[in-house]
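Removed from the display is one protein chain of the complex; every other protein chain stays in position.
Take a look at chain A:
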Amino acid sequence: METLEKDLSRDDQFQARIDADVRIEPKDWMPDAYRKTLIRQISQHAHSEIVGMLPEGNWITRAPSLKRKAILLAKVQDEAGHGLYLYSAAETLGASRDQMLADLHSGKAKYSSIFNYPTLSWADMGCVGWLVDGAAILNQVPLCRTSYGPYARAMVRVCKEESFHQRQGFEIMQTLAAGAPAQREMAQEALNRWWWPTLMMFGPKDSESPNTEQSMKWRIKRFTNDELRQKFVDMMVPQAEFLGLTVPDEKAQWNEARQAYDFGEVDWDEFWSVVKGNGLCNHDRLQARVQAHEEGAWVREAALAHAAKRAAREAAAVAV
C-alpha cells in the first residue's frame, strides 16, 4: 500500500482516499478546487440559513398563539445556530468570517433563492416548515456523509434539529387544512405559491448543472439534483393528499411503471431570474442583512475594546 501510494500523484492519492470513504480533515492536503468548491458550497449554505431567518422573522410578532410564537422563535434561533455551525466549518478551510459576510453583502455570494419569495400569510409558515425544510432535509441528510469532516459533522447537528422544523410546519398545515373553509383556502393558496419554488431548491437540471459530476466524484454530493427532486415529489404528493390539498401541477400523477410520480417542468426562466437577483424579495433580504451588519458594527467594536481593556487591567493586576 505504501509503495503504491508513493507512485500516485497527490491528486490521485487524494481521490483514492475519497473513494475509500476516508473523511478529509482541515489540515489534510486537498486540491485547491476541492477547497474552493467546499468554501463556496458551505458559505452559501450558511448564508441561506441566515437569510432564511428573515421570511419567518416576518411572522414572529403576528403568530396566532403564544405556543406558535414560542415555536417559531425557537426555529428561527435554530437557523441562526445552523448558520454559525456552517460558517465555522467553512472557516476550517481558511475562509474568513468577515470575507464571507462581505461576499454575501456585496451580492457576490449566493444563498438559496427560496428565501427571495415573500411570506404573505400564516399558512406560509406552514409551507416553509413542511415544504422548504422538507426539501432542505432531503439535501442535508446525504451531506451528513459528505467527504469533508467538519461539514459532515455540522450537518449531523443540523439534521437532528431540522426535523422539528418540518413537523411544526406540517402541524400548521394540518390545523389549517382541518379548519374553517377560509383556513383551508389559505393553506391551499400557500401551497400553490410555494410548490414550484420549492422544487427549484434542488438546483438546475442535471444536464445543466456542470459542477455536479465533479462534486459527486469528490463525494461532496451524494445524489444529483434531479434524483433529489424526484424523491421530494414522491414524498410530498401523498402528504398533500393526506392534508386534503392539491399540488398545483396537473402532471403530478403516480406512474406505476416507474414506481414514482411524474411531474411537470419547473419554470427555469423564473429560477434563473430569481438567482440573478430579480425575485420579489432579493433586494429587501440583502438590505436587511447589510443594515443589521452595519448597525451592529459599534457593538462588535465596543465588545472588542471592552475585552482589551479588561485584559490590560488583569495583566496590570498580575504585574503588581
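Note that a residue touches a chain if its C-beta (ideal position, glycine included) is under 8 Å from a C-beta of that chain, and two chains touch if they have at least 3 such contacts; residues count from 1.
The rule is simple: contacts and distances are computed from a predicted model.
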| item | value |
| --- | --- |
| Omitted chain (choose from "Oxidoreductase", "TRAP transporter small permease protein", "ABC transmembrane type-1 domain-containing protein" or "1,2-phenylacetyl-CoA epoxidase subunit B") - UniProt protein name | "1,2-phenylacetyl-CoA epoxidase subunit B" |
| Option touching the unshown chain, where A:154, A:187, A:200 or A:281 are the choices | A:154 |
| Omitted-chain contact residue, chosen from A:28, A:185, A:208 or A:241 | A:28 |
| Option touching the unshown chain, where A:69, A:97, A:110 or A:184 are the choices | A:97 |
| For chain A, the residues touching the chain missing from this view | 2, 25, 27-29, 74, 77-78, 81, 84-85, 88-89, 91-92, 96-99, 150, 153-154, 157, 161, 297, 300-301, 303-304, 306-307, 310-311 |
